[in-house]
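I am attaching a structure below and will ask some questions about it afterwards.
A single protein chain has been omitted; all remaining protein chains appear in their positions.
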Amino acid sequence: MSGRWVRILAGVVATLVAIIIGLSASGTLDATPDPETGLPAGAHRIDSIASQFTTRTIVLIPIAIAINIVLGQTVGTALKIPLYLDSIGTILVGVLAGPIAGAVTGLLANLIWTFVLAGTPFGSPFAWPYAIVAAEIGLLAGIFGYYGFFRNRPNTPTPQLVVGTVISVVVLGALALWGILPAYTEGVTFFGDLASVDPIFQLVAIAIAIVLVLALVALVVQLLVRRNLGVAYVVVGGAICGVISALISAPITEIFFGGVTGSGSDLLVAAFQQAGSTLSNAVLQQGLIQDPIDKTLTYIVVFALLHTLSRRFTARFPQGERAVGVEEG
Amino acid sequence: MAWRRADQIDSATAPPARTGGASLSPADATYLASLAPPAPTTYHRLNPLTKAAAATVATLAAFILGGYIGPLTILVVGVLPAAFAAGILLKLGRFALLISLPVAVSVALVSVFTRAGETVLFVIGPFDATLEGVDFAGQIMVRLIVVAMALGLFGLTTDPRALVVDLEHRGMPPRVAFAAAATLETIPAMIDRATTIQAAQRARGLDTEGSLRARLRGVMPLIGPVILSSLTEVEERSLALEVRAFGRPGRRDLLWSLPDSSRQRFVRWLLLVVLVAVIAARVTGSMPAFL
Amino acid sequence: MIDLRELAFVYPDGTRAIDGVDLSIGRGEVVAIIGQNGSGKSTLVKHLNGLLRPTEGAVLLEGEPTLGRRVANLAARVGLVFQDPDRQIFAGRVRAEVSFGPRNLGLRGPELDAAVDEALLAVGLADAAGANPYDLGYSRRKLLALASVLAMGTPVIVLDEPTTGQDSAGITRIQGIVASLASAGRTVIAISHDMRFVAETFRRVVVMRAGRVVLDGSPAEVFGEDSWPALASTYLEPPLAARVGARLGLGSTPTEASLVEALVAARG
Partner (left out) sequence: MLELRGVAYRYPGYARSVLQDLDIAIDRHEIVGLVGPNEAGKSTLCLVAAGLAPASIGGTLTGSVLMDGKPIAGLPVHELAAWVGLVFQDPNTQRSGVTGTVFEEVALGSVNLGRPVAETVARTRSSLATLRIEHLADRDPMRLSGGQAQLVAIASILAMEPRLFILDEPTAQLDPEGTRLVGQALRRLAATGTALLIAEHKTDLLDGLCTRIIALDGGRVVLDGPADTALESDGLTGIGIQPPARVRLARAIKASGLRVPDELEQVAAGDRSA
């Protein structure tokens, strides 16, 4: 029992730290740093954080939050597809405005969702524990954006394409083997003694492996057909974001909500638990299936959207030019 | 830091409007006060921060205490009387039930039937309901209801604009205030936007009822315009705001403010002390046995 | 071709947007619907392709009730261009945007290409086929939205406020498109606030107020002096030519050409 409370405390501390960082980042806006006043060392970093919060970023934040809340509900319902897409807005802000702006958007989104919208039909009193996950999603998107993961790379030369394909297959494979699979097989990977695992989970592991291999094959085919390495970056980024999100949100879901979220994916939790997993494992097992798929699809959608937008437009955001690239041709 | 200006509102019941050279006539002052969102009961009229602190402490304490007695005490002693005072007892009950219903169904499914336990209550097919599962589900549901009621009470008695204005008086940067306040109006507009876009694409033959493949092809036409047009609007909105001197550094004199009192400040400190005590008791393991 | 029978529509919030409309529009007719915002014009046209379903009454297309037909099917018969082009543009290239509709109707290959080319040519965007739609100005994005429905080749085309944001060259282009659609035997229905555009482009004008049809006739009838009280009740003002003609006692002269004609006739 005490171990769990240590984890909660750690979570609360981490959230507080994140809030303080967020508020101080936005707090520095009031006094726009003046280069002539001789700011202390480190002011440069604050300056770069402040520069992520232009008026455009500030205007984008509420719109991004609305996109998160509305898009997830309407598109999934209209097309009857189990696609959540409830972090598209946060990811967009991260990519276009920068990691801190993305993290603050994620954090604010969930706090606003809980407190500001509390009395309205859109509010949710259960959103705030996930603020840290939302912040992580925005932060990662910003970092991936900073390192050019969302850039379009059409007509990648063959040698680069082959090297990129191999690297992304290795990264995704490693992520699957050590990040996803052990959650189902009590820590055993395919290189270990799978026979010692409960037969049901052997089947689950094999099923997951088959889906992963198929997904990898599809990715490789896509890469070779389109000759666009950008797709590999996006899929790798989305998968990493998905695994990390699942790892962070699983304990939150378990501790605060007894392992459920009130959506259809709770059936999976029930199934894993019935098959013999403990609750915390079942939640993680469910998350590791849902989140990488959802986040990878979201990343692909965001990638497609960013490249539908006019470059002249994305360039007006603080990190737009760096993340999406400049006009080709 | 963001909250550094708290001292400026500490001295008076309500922060007096800085009037510069000209002074505000009593009639004008009354008019400006009338711009604040209406507050029908005394509970509504409490400072938003007080209500927010109460909701937050109730929520966190319910989680930290766990079990049945702690959260139910918070509900019966704190939330329900407050909701009664605010005249929204039934409304709040309906709200809390509606919002926790899907989670409650899931909890029942996941905990009652599939959670491992010793004492089997009854069996349906391959699923056996255990006493331990029912107990676990019960605890979670009690907690969620308390949380939904506490935060719902805050939401139903506090206009979001009042919260944002109050926080800005306390030193929250105007930019953060804007982001928070604007979200409220953006959501219904976004729903309208998504609805129109759906109509426009269906008018162009998009099939939302066909095969999975056809429906998957509909994702981009439905999402694309929502985001692209929103982002185009970001440009226009930010220019329109900048023309209104948005982003000028420094303090703004807001038109109205919400009353605060030393009694409310005392209550807020008290709530904080209670929360710290509960956390300390839990961490050191000195929680009374009956909780 | 289009028959609205005792049509009424009530929004979920209780607003009775359409309150008993009987309207029948024949093949090849060119009809303008005018009225204040909120008079029910947009609600009315959304019934033609099934986006909205009548609360009371019925919508018949070629004698067949639309009830129970999917919008995806009705879209092949009634093309509807929404007012705001940004509520539909999703593609990164003009050409791809225009292909979306006809592709949904099953067009492929050279047939598709021909339909897209023809539509782009009609709106004057042939040379912008490879451009990013959001690099075009608002008025050209609006023409793009028009092209994307023209390319579907539907027998009925409905335009919601086609002239908003257009300069006079754009308005002239849209007038040309309406005329060529009409001469090809297609039915055109347009909602507009631009009275001069309405008087010069359409042979029939339907005036709506509070969910009902208050006037229905040729431009000469609708903008004639007898109709002015009804028009005024909807805050609409006849074009200057009509008012000058009436002042001079020349009868109803809704367009500049008809006024000049009447003046010439009066002198001769």
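Order of writing sets the chain letters: A, B and C. Residues in each chain are counted from 1.
Definition applied: a contact is a pair of C-beta atoms (placed from the backbone, for glycine too) under 8 Å apart; a residue touches a chain by one contact, two chains touch by 3 or more.
Note that this is a predicted model, so its numbers are computed, not measured.
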Displayed chains contacting the withheld chain: A, B, C
Sole residue of B:Ile64, B:Ala108, B:Leu167 or B:Ala181 that reaches the chain not shown, by the stated touch rule: B:Ala181
Chain not shown: contacting residue from B:Arg213, B:Arg244 or B:Arg263: B:Arg244
Contact partner of the left-out chain, one of B:Leu32, B:Ile191, B:Met220 or B:Ile279: B:Leu32
Positions on subunit B contacted by the hidden chain, ascending: 17-24, 28, 31-32, 35, 37, 159, 161, 164, 174, 177-178, 181-182, 184-186, 189, 233, 236-248, 250-255
Sites on subunit A contacted by the missing partner chain, in the whole complex: 55, 62, 311-312, 315-316, 326-327
Chain not shown, touching residues in subunit C: 36-37, 137, 139-140, 164-170, 193, 195-196, 235-237, 239-241, 243-244, 247-248, 256-257, 259-260, 263-264, 267
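Here, only the chains that are shown with their structure count from here on.
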Per Cα centroids, the chain farthest from subunit B: C
Centre distance in Å when subunit B and subunit C are each reduced to the mean of their C-alpha atoms: 45
Whole-Å gap between the CA centroids of subunit A and subunit B: 23
Where subunit A touches two or more other chains, by residue: 308-309, 313
Of all residues in subunit B, the ones touching two or more other chains: 208, 220, 223-224, 228, 232
Interfacial residue positions of subunit A with respect to subunit B in the complex: 2, 5, 8-9, 23-24, 26-27, 29-32, 53-56, 58-63, 65-67, 69-71, 74-75, 78-81, 83, 85, 88, 92, 108, 112, 114-120, 122-126, 255-263, 266-267, 269-271, 273-274, 276, 278-279, 282, 301, 304-305, 308-309, 313, 316
Subunit C residues touching subunit B - in the complex, by the definition given at the top: 46, 49, 51, 70-72, 75-76, 79-80, 82, 84, 86-91, 100-101, 104-105, 134, 148-149, 152
Partner subunit C, residues of subunit B touching it in the complex: 193, 196-197, 199-210, 220-221, 223-225, 228-229, 232
